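Removed: one protein chain of the complex. Kept in place: all other protein chains.
Let's look at chain A:
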Amino acid sequence: MTVIREVLSRVLFYLFSALIGAFFALPMLWLLLAPFNARGTLALEIPRPFTLANFEAVFANTFAMRALLNSVFIAGGTMLVVTLTATMAAYALSRAEVPYYDLLTYGLILFSSVVTGTAAMVPIFLLANALGLVDTYVGVILTFTGGLLPTAIFILRDFVEGLPRSYEESAMVCGATPWQMVRDVVMPLLQPGMMVVAIWAFVQVWGAFLIPFVLLRTPERMPAAIAIYSFYTEAGTPILTLTSAYALLYAIPVLVLYLFVNARYGFRFFGGIKR
């Protein structure tokens, strides 16, 4: 009796898990299949006839291809700026024992969600305009950086706090200048934390539409999140064959980044340092 109940509950459990898994996996599967299908469809079907024509059409769209590269510039640039400045800021804020640090970060995090939010677009545009940063990558990267930095500092400070001070002290006693100490000892030990922030920042920017849409004018500078709309009809409906092909290309850099970091650092996020 109990055996049957046991087996039954197992079967039900797996069935349930499979359903949930399928629910999340099906759209991904569609993304893998639809680009190779000659007929645009929302249904999940084996491509028939199988074709690469969709990609040919996408590759022929120079505006969209250029946009992918632009996205790499913008997301990569923001990633570098955010990670480096956040690391140094988190380090300084943690080691200098700034009074009211917590209040400061929570306040900044609160404001940062405003920076990247819709409500702030007008003042941000006016500010960028006054600074001559409209239609430049610098303007876009700085705006993203402003939005991401507080949270990045907040994440990284935990990693800094977990770092025993004796490493730094021993470096100083060894004769290292403060800059050598940060470069040789602090940064390598903070690498897992910096990776977390880098990937997070990259993904945030990669998918963002509003800020580049507001700040950029020239089509040649637009990122992929905007360029994907060039595969819509005049009436505003997506051309499924082309959109899906482009979406697949759009997803690849993030996947590659994830696989690279996973292979290199194994995503041991917290407490990742072997002592």
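Rule of thumb we're sticking to: contacts are C-beta pairs under 8 Å (C-beta built on N, C-alpha and C of every residue); 3 or more make two chains touch, one makes a residue touch a chain; residues count from 1.
Just so we're on the same page, contacts and distances are computed from a predicted model.
A.B. asks: The hidden chain: which UniProt name fits, "Cytochrome c3 family protein", "Sigma-70 family RNA polymerase sigma factor", "sn-glycerol-3-phosphate import ATP-binding protein UgpC" or "Ferredoxin"?
C.D. replies: "sn-glycerol-3-phosphate import ATP-binding protein UgpC"
A.B. asks: Please pick, from A:102, A:169 or A:220, the residue that touches the omitted chain in the full complex.
C.D. replies: Selected residue, touching the omitted chain: A:169.
A.B. asks: Considering the whole complex, not just the chains shown, which residues of chain A touch the missing one?
C.D. replies: With respect to the unshown chain, the touching residues of chain A are 164, 166-167, 169-177, 180, 184-185, 188-189, 191, 273-275.
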